[in-house]
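One structure below.
The complex is shown incomplete by one protein chain, all other protein chains being positioned as in the whole.
Here the chain labels run A and B in written order, and each chain numbers its own residues starting at 1.
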Amino acid sequence: MEQAIESQLLEISLGPQHPSTHGVFRMNATLDGETIVKLKPVMGYLHRNHEQIGESISYIASFPFTDRLDYFSAMSNNLGLAIAIEQLGGIPVSERGEYVRVIMAELTRLVNHTAVTGFLINDMGAFGTPLLYAFREREKILDLFEAASGSRMMCNYVRPGGVREDVPAGWLAQAKQLVDGYPRFLDEFEMLLTDNEIIRQRTQGVGVLSKELAVNASVTGPMLRATGVNYDIRKVDGYSIYPRFAFKIPLGSAGDVYDRYYVRILEMRESVKILQQALKQIPDSGPAISPKGLAIGKAPRTFRPAKGDAYGRIEAPKGELGFYLVSDGSPQPYRYHVRAPSFVNLTVLEDMCLGQKVADTIIILGSVDIVLGEVDR
Amino acid sequence: MALIGTGVLSGMGVVFKTFLETYPWGRVVLRTVGVKPTNGLVTVEYPDVKQQHAERFRYFPFLVYDQTPDNLRCVACRICEQECPPQCIHIIMEKDEQGRPVKNHGRTLPKVFDIDTSVCMSCRICVDVCPFDAIEMDNTYELSSEGRFTEMIYDKQRLLKSDEYFHSIHPEEAAVVDQRLAAKKAKAAPSAPSQPGASPAAPPPAI
Partner (left out) sequence: MPLSQVWQDLDQLFVHAKQFLLGVLPEPWRPWASMVVTIGVIAAIAPAIMMYLTWIERKLIARMQNRFGPTRVGVYGLAQPLADGLKMLIKEDIVPRGADRLLHTVAPILAVVPAMLVFVITPFGRGMIGADLNVGLLYFFAISSIGSYAIFMGGWASRSKFSMLGAMRAVAQIISYEVPGVLSVVAVIMVTGTLSLTGIVDAQADQWFVFTPWGLVGCLMFFLSGVAEVNRTPFDMPEAESELVGGFHTEYSGMKFALWYMAEFLESFAICAFTVTLFLGGWHGPNIPFGIVAVLLGMIIATGSRLPWPVRVLGAAAMAGALVLWGRQPMPSWIWFFTKTYALIFVLVWFRGTFPRLRVDQLMGLAWKFFLPLALVNIVAAGLWVLIPNPILTWVLSTTILMASAWLLVLANKPAPLARRTYVLAD
């Protein structure tokens, strides 16, 4: 009975209109029964010409567009562009501004990691409960973002040299209260998910990414660290004021979906530690933006960095987010390029999915943690 | 090693606790068995109850005038038009037959000042770049309407709002703006009505 029943391969297009592709993403999958034999990611449905627009407007006007790259972590994106512009124009950052930026970036990490965990479990088929718990906590952080920047998601807050305006009075106390209460929520969240047999059954050994492939494909962020590679730009580059804080980098070993989930949970716990230290150390007064920074009221066209290029990168929640700027001395960048972590991490999707089931494809995609705004730009 | 099934049961426990937390009697039950209730219902029933927004909450810009609506701060310098990332602002300066700018209260003024709500992304760049603090962010957010090319294009008349209104919605920011304007006035007082910042004849946008 060696001769198997003759069967046809089934080609199926998951997306662009599909509930679990996190936006308008498409996977052209070829199935043998329920097993994936070929998978081709198709992207570009949300292409908005971000880089080209960035080359035709002044440096400062690109900030609102970076909010819309990875719309879950607007503050981090702002920070990445700000760091690139600071390198290009040689702008120092004010002390208080540095702290506020780090606090915002780490709060963004909390927002992103809770939400993506919720989405991951939703992709597994839960009826939204973990997702709504995640959103409940996320709303509290978004309230803080709104109080500081005026907008919940499209913050447009960080500026080269610091932040646009200082945080309002009492904000730091509120943030401290939230941060101190966060581990409690994480404990509850883990009680719901971490030991759940169904989740472990679904995720362990699924979507395994090897160390070598991850490094070769220049995968970054929690996905890389889940394979056990110790690479976190906060430690490697030590940008901003991260060297002042004591924190660890959680590493997985198997590189499967469960490790990616758990590494994110552990990263949130480390973020809470960073936040607690930052909220303790932040200077009570001082300018939020340095005198050379691009503050409110400064005419944007007067900022003309000297000829040259700069690559500013940060550890965004999704991985290495880099902005490459080339200046020709004019008010607009000559070249503006974004190294989007979601996009690069997505390139290994097929390698992870081959031989898995249709249901696994969905959660593997969920564990990559993509935001289509960033993939397609 | 944990017994198979305990993870599932503890998850169900968390969900049941949340279920009880949403009822007053459930909170009593939880307290009786020694569990501290944390989150209750978090829904804001929108049209009936409105969420309390932060003071800095921003949505859609408006033009500020002092005292009377004809005394608007905008001088039609077109910096905001040029810098607006989604390019939703359209300005034409008021000019007489010879093509010279008309002056009112010692300032040039816009004849047309349109903002397209459906394009505007409330990013606040126009406010940040305005050298005259003439445009500020509003906090009304119920702007939906059916007229895509009529009601959703806000013209100058609909955009004009008083300085008092600005003070009432963003008191902190308005105080800072007043300080800045006062400082500028003191500096500009000796030399007569010249324009600080960019010149009115700024070049048209590059694209």
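Here is the rule we use: contacts are C-beta pairs under 8 Å (C-beta built on N, C-alpha and C of every residue); 3 or more make two chains touch, one makes a residue touch a chain.
Keep in mind the model is a prediction, meaning the values are calculated, not measured.
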Next on the checklist: Can you tell me which of A:E197, A:D237, A:D309 or A:D328 touches the chain that was removed from the display?
Outcome noted: A:E197
Checklist entry - Of the residues listed, A:L79, A:V102, A:V208 or A:L266, which one is in contact with the missing chain? => result A:L266
Next on the checklist: Out of A:G150, A:G221, A:P250 or A:P300, which residue would touch the omitted chain in the full complex?
Outcome noted: A:P250
Item to check | Residues of chain A in contact with the chain not shown | outcome: 10, 12, 18-20, 34, 121-129, 132-133, 136, 192, 195-202, 204-205, 228, 230, 235, 248-254, 258-259, 262-263, 266, 270, 357-360, 362
Checklist entry - What residues on chain B make contact with the chain left out of this view? => result 1, 4, 7-8, 11-12, 15-16, 18-19, 21-23, 25, 28, 31-32, 39-43, 45
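Following the convention adopted for this analysis, only the chains that are shown with their structure count from here on.
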Checklist entry - Hey, how far is the Cα centre of chain A from the one of chain B, in Å? => result 26
Next on the checklist: Looking at the complex, which residues from chain A come into contact with chain B?
Outcome noted: 53, 56-58, 60-65, 67-68, 129, 133, 136, 139, 143, 146-151, 154, 156, 164-165, 168, 184, 188, 191-200, 296-297, 299-301, 332
Checklist entry - So in the complex, which bits of chain B are touching chain A? => result 2, 4-8, 10-11, 13-15, 18, 38-39, 42, 53-58, 79, 82-85, 121-125, 127-131, 133, 137, 172, 180, 197-198, 206-207
